[in-house]
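A selection of the complex's chains, in situ.
Order of writing sets the labels: A and B. Residues in every chain begin at 1.
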Amino acid sequence: MIETPCLVDQYCHGTLRTELGLGTFEAHLARSEGPPAPGTTFFDTQTGFAVRRWCPPLLGLEPHCPPARYLARRREVGVLEAGRMLLRGSGITTYLVDTGLPGDLTGPGEMASTGAAEAHEIIRLELLAEQVADTSGTVESFLTNLAESVHGAAVNAVAFTSVAGVRHGLALAPEPPGPGEVRGAAGRWLADRKVGGTLTDPVLLRHLLWIAVASGLPLQLHAGLGEPGPRIDSADPVLLTDFARATAGLGTDLVLLHGYPYHRHAAHLAAVFPHVYADLGAELVRTGARAAAVLAEVLELAPFGKLLFSSGAHGLPELHVVGARLFREALSRVLGTWVAESSWSLADAQRVAGLIAAGNARRVYGLEQSAQR
Amino acid sequence: MIETPCLVDQYCHGTLRTELGLGTFEAHLARSEGPPAPGTTFFDTQTGFAVRRWCPPLLGLEPHCPPARYLARRREVGVLEAGRMLLRGSGITTYLVDTGLPGDLTGPGEMASTGAAEAHEIIRLELLAEQVADTSGTVESFLTNLAESVHGAAVNAVAFTSVAGVRHGLALAPEPPGPGEVRGAAGRWLADRKVGGTLTDPVLLRHLLWIAVASGLPLQLHAGLGEPGPRIDSADPVLLTDFARATAGLGTDLVLLHGYPYHRHAAHLAAVFPHVYADLGAELVRTGARAAAVLAEVLELAPFGKLLFSSGAHGLPELHVVGARLFREALSRVLGTWVAESSWSLADAQRVAGLIAAGNARRVYGLEQSAQR
């Protein structure tokens, strides 16, 4: 029917190199501010059920086997070999890897070799700024080094990503901050800061966004579901409307990550602004059996050339598997239904499936070019 | 099964009288702040696919034929004859036409004759005010002429419509502005204004709404999806709650146009306030293959006597066709499923279908009466 032989995971992280027990594995299935409630488990979530559906068969077990049995088998196989079996079974052919999260995670090179796939790096702006701050003595050197670092990173990376929405909320002033404002904010931040201190200052977050925009590389913005910290409506992508307007026509694409539960807002922005794209990431992995329904909601307003698959996976190769399998099944079901209802032609459905699975990402990130490097 | 032989399009615009090339046609398929992104086309949207599904057969082509082939056929037939074939094939029996948009668009009379249907006029309040301002010398004459114009327009029109939500956002103070406030705002606006200048002053926008309310004619308020300019949440119909409360019991009905992606909010207001109605317009045309799903969401809270069909079409008769066909198919599918599941009786489903397609609009706009004039 509707197949997607190529699959570009346009936003994910690496996988953990350490063996995991039941508890540490379970902790990666949810984004919670605490442990599971008494009498409950994170396995009893759409993500948990999706992992139990798709992953056991890749390790030679029956689907939906109990978590303890799956974890035992995973340890028996070993974390490296399990990672190989899972990633190679995911169907993902290219990984774009955000290397900005802490932990003993595999990088793009290892993702590529383990997964028998291509891989490219996405640079997290806030981490870059923190690293520059760790090594810069003065405000002037910090700001100079920051600009150089961003532009230097742009040479090898395929995209920048910003968690300004998670750190401060997306209700940031849309225009670039003035030089004096930036210098003042940098001075205050550096003065208070200990090595490794995180960047949450809104002026510096905006400054970073605008340096990234100037680089011309696509800029991925976290919106909607993300870290549990802030009130979720502070990450409503609709708050990016004025930033989108301010960056229109500059030649840099914006990619709204995640979006859910505001995915219709993200799709709307992708429809209104030529340089704005919407991602399907975390919302599929988090909603599991509902992935097709959520995908269909995104497909209401988002132009078909403006939508990008990702897994948003972090830590567990199981999440890359689940992201890819849920996406493929959801896409095939949704588009297949529309073909069956005569709403779409089969040829159109196949073409659009190819765009969302890989074609749009290749075009936005210039991947064919980079493959030839 | 569930049929709707009468179809009142309770909100649409006229169609363009000029021949269209591929690019100008395509531009009418989206509401974007720019051209399609490089490598993409507005034909690759739900609206584009819906046009390609429903319209080619009306011009003697196979469904889903390529856009260039459809446009070639359209030019071969000629814009007037194509308009006739399309409008007559839409199944719409009455058009309520907002005549307040610029461009070489057909008016209600021409819509009626081209479409072999009835047609009535909807007056756009802001345009009326701008026209009055063009010909009034003083604040006093402007305000007097404005009141007279609104009341005069109410004689022949079936409704007023306001784009205050698009011009300023729906977070307007709910009560009528005081006379001094209105005079001050009018003075400032007229002093700064050049001929043709648009009305965006919130005091005057509210003043207009209240003159319209006093006329007793139904008042249609743009909400949700509309022009791309403002942040979409500034057009959330929930912002009209206090205005709805302020106008309750005055005898004037409010019709919330579009609504999507806040259509559940619009349905809620239609449930809470006896004089508030919800429209199905743009959301069906914009979401295409998802029209049944969106319609079903509106049918969660909206009382069945408070929901009105429209196409929201503008410029292309293809959009009237798509609005009508998507609506009929969606309604038949949604209600038919509920009948098949025994949730609804068939008799109820047929009766409700008739209400949403035409009966509610006839009652709200007094259409039987006007047909007898």
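Structural remarks
As a convention for this text, a residue touches a chain if its C-beta (ideal position, glycine included) is under 8 Å from a C-beta of that chain, and two chains touch if they have at least 3 such contacts.
These numbers come from a predicted model, not from an experiment.
Oligomeric state of the entire complex in this file, given as copies of the one sequence with 2 shown: 3.
Please note the rule applied: only the chains that are shown with their structure count from here on.
Chains compared, chain A against chain B: the Cα-based superposition rotates one onto the other by 120 degrees, nearest 5. Distance from the chain A centre to the chain B centre is 38 Å, each centre being the mean of its Cα atoms. Taken in their complex, chain B has these residues touching chain A: 30-42, 44-46, 49-50, 53, 63-64, 225, 228, 231-233, 261, 286-290, 293-294.
Those residues of chain A lying in contact with chain B across their complex are 236, 238, 241-242, 245, 248-249, 253, 264-265, 268, 271-275, 296-297, 299-301, 303-306, 338, 341-345, 347-348, 352, 355, 363.
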